[in-house]
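Before I ask anything, let me first share the structure, which is written out below as structure tokens.
Only one protein chain is missing; all other protein chains are in place.
A and B are the chain letters, set down in written order, and residue numbers restart from 1 in every chain.
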């Protein structure tokens, strides 16, 4: 039995879980890596059955997106179009030569949000989570946190 | 009266609410549908007065965005520019012929986050939530979940 002191903060009532840190090794300069299973594993590990799962990449030259998990041609088309919109070789001022990767990352975003019910990520039939590498190959981090609710 | 057992998980303390599932029928191949009212209705139904509302589309050829709710010309301009950036008719490899819709969806994103105070979505004066159809007409799902806090 546990009786909550009147001045407790929410955290002392609820406890909390540190974010899960997942390592993703990319293998090419540009590629979309399916990380759906790794995020689902983090949900299972959290023990949360209903809530909101946030995934986040602590990088500025890769992004996260949700897209088609079936025909890989969709990812080929997406990468080609992104290259057309933000060419790797352009008159950039940033000396490291990877400005295109920074811009593509901001266009896709650094985080995705997916609902959790009955301990499982809730997707549409064709959705998966992709880490979008624009300046690899690199060892990337993928951080995951699940808020119960 | 209710006394919390010491080993309760947060969920058993707080309870939880399943996500709300809303059906949106789009009527054209490409259109932006204002879904602000439907999301607000889900907030009201949740009974949460203060928290964070997440909306999510379980699809890969439509997206969600927040934009101007007054002059419809803004949406006309946005659709035209997106078409210019990611043309529907291009040399795509995906056989279904809707690669442009997949790419546009990832550029806008599949989820939006809006704060809730006093039971109401907190917007700026000109903001509304739009479901952005890029491969309609279709019957779409819009999922909503509100995290109290």
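As a working rule, contacts are C-beta pairs under 8 Å (C-beta built on N, C-alpha and C of every residue); 3 or more make two chains touch, one makes a residue touch a chain.
The model shown is predicted, which means the values in this text are computed figures rather than measured ones.
**Student:** Would you indicate which residue among A:26, A:50, A:79 or A:105 is in contact with the undisplayed chain?
**Tutor:** A:105
**Student:** Residue by residue, what part of chain A touches the chain that was omitted?
**Tutor:** Output for chain A: 3-6, 8-11, 13-14, 16-19, 54, 56-60, 85-86, 90, 92-96, 99, 102-103, 105-107, 109-111, 113, 141, 143, 145-149.
**Student:** Which chain B residues touch the hidden chain?
**Tutor:** 1-4, 10, 13-15, 47-52, 65-68, 71, 73-74, 76-78, 81-82, 85, 107-109, 112-115, 117, 122-127, 147-149
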